[in-house]
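Notes for the one structure printed next.
Yeah, one chain of the complex is gone here, protein chain that is, but the others are all in their spots.
Going by the order they are written in, the chains are A and B; count residues from 1 in each one.
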Amino acid sequence: MKKYYVLTIGLLLIFALVSCGPAETPQPEEPEEQTPQEEPLGPITLATTTSTENSGLLDDILPHFEEKYSTRVNVVAVGTGQAMEMGKNGDADVLLVHAEATEIEFVNDGYGVDRHRVMYNDFIIVGPEDDPAGLKETAGADAAKALSIISENKVPFASRGDDSGTHKKELELWQAAGIEPEGDWYKSVGQGMGATLNFANEQEAYTMTDRATYLSMSDELDLVILVEGDELMFNQYGVIKVNPEKHTGINKEGADRFVEWIISDEVQQKISDFGKDEYGQSLFVPNAE
Amino acid sequence: MRVQVLDIIKEYNGARVLGIEKLSFREGRFHVLMGPNGSGKSTLLGILAGLLQANRGRVLYSDRQRDFQAVRRDITLVMQRSYLFNTSVYNNIASGLKYRGMDKSILRERVLKWADALDLNRFLYRNVRTLSGGEKQRVALARALALKPELLLLDESTANLDPESIIIIEKVLKDYQKESKSTIIFVTHNVFQAKRLADRAYLLMEGRVIEEGESIEFFGNPNSELTRGFLGGEIVY
Partner (left out) sequence: MENILQGFQGALSLIFSGDREVYSIIGLSLRVSFISVLISMAFSVPAGIIIGMREFPLRKTVVMVINTLMGLPPVIAGLFVYLFLSRSGPLGYLGILHTPKAMIIAQVLLISPIITGITMASVKDRGTLVKNTAYTLGAGRVQILWTLIREFRTSIGSSLIAGYGRAISEVGAVMLVGGNIKGFTRVMTTAIVLETNMGNFDQAIAIGIVLLSLFFIINIILQRIQGA
């Protein structure tokens, strides 16, 4: 009997050792397209936000970069604040975040070499199909107006409440409407976008969400899009090269190639194409200059 | 191996448990150490075996104060309820030999010989925890004798054992002593047993040697009153 147990543990161990992802340096794979093989770079650490990773965009476009340069991009998805801190500490080589003011400050303070616009996505306000607050008729594409109506009627509204980029955007909107949201109807969920949408779905509440997450979950949700298109709800992404002078070990070469790649026409097109097949619309609008 | 104890003093928490000026154990003889509880017998054995350090004094092995580490492997101690390793009888008997890195085939011979001498063939490959007290002590003794120690120390090793085991053990010890000429120091409470086994006997009380002598004189015509009383069973322990 004992022998079988030891055998099983042995098998599990072998499985564990063999099934791991790529080792520190990846093997060059056969490129799908005729992209010219470049000099291999070392691994690149990209710090970005959870919502960016969750959208699936990076899973879609990064392999193209990884193949071209025979490298791997280690995506560390954390909150915007932590991503910026990682940049300051030199624990990332390049940042991809959506907090314009903070990004500019970051570069001005010398932590970043430069900043480039990459793309924007938008937020939307969703709610129950029957739309008890009547947003579709009365607010149209005016986000601030929509929020005032919600607040006046004390209709349930779910907020991220987690100090994320999305949450900060939501607070900006409330500010634009000149309202401090408080009361039983305003529910601070304190979790990620997916969990917040599920919550709003259960409670038949309104919420503000990024389009990508909503679309990826729309099958399971009864919520519908009620307000969209307001410029205030545009969410600009920027890519920043972390300053290699401040710390040793920053992959400067890798960061340079990455930024060059992501603002290139070819990749900008890929960004635009992402999601079209599945959702019939772009999730991100490329706007690198 | 001849053992000499010189000016040994051992104290625990300020209380003196052992104070011996001079004590000599000639080689090749069966020495029996007796005395009431707390008289220092076990302490003396512990010092001789290297488990305890005396506060003062020296022990000479073979007339020289050698580095204890040099003689350590010629000395073996068997305790009252010996700890046996959680494995088979065979492996226990072999343990000391394995520590010494003995060649496997010679080791096997040795183990089988001593297992046989102590009538342990029946359970040679059984785990020791299934054995009775007497059987366990026989294993402990086989384990010790397999090492062919020049100095064999036994601390009440047959106390509370069944008569059959005692008989076997005593016979084996006597035979061993005759064959190997090794020095045996045997501690016991049992006066009858002492008479049976001793070439020379010693009485300890409160850490001091009260009397010592050749067996015939010690048991037949002791010098001290205390000895007489002890042998007569008067002293309660």
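The criterion applied here is as follows: a contact is a pair of C-beta atoms (placed from the backbone, for glycine too) under 8 Å apart; a residue touches a chain by one contact, two chains touch by 3 or more.
From a predicted model like this one, the values you see are computed outputs, not experimental measurements.
> Sort by label and list the shown chains the missing chain touches.
A, B
> For subunit A, which positions touch the chain that isn't shown here?
Within subunit A, the residues that touch the unshown chain are 1-2, 5-6, 8-9, 12-13, 15-22, 24, 45, 50, 54, 59, 72, 74-78, 88-91, 191-198, 213, 217, 247-250.
> Given the full complex, what residues of subunit B touch the hidden partner chain?
Contacting residues on subunit B, toward the hidden partner: 49-51, 72-73, 75-77, 79, 82-83, 85-86, 95-96, 99-100, 143-144, 147.
Just so it is clear, only the chains that are shown with their structure count from here on.
> If you average the CA atoms of subunit A and of subunit B, how far apart do the two points sit, in angstrom?
79
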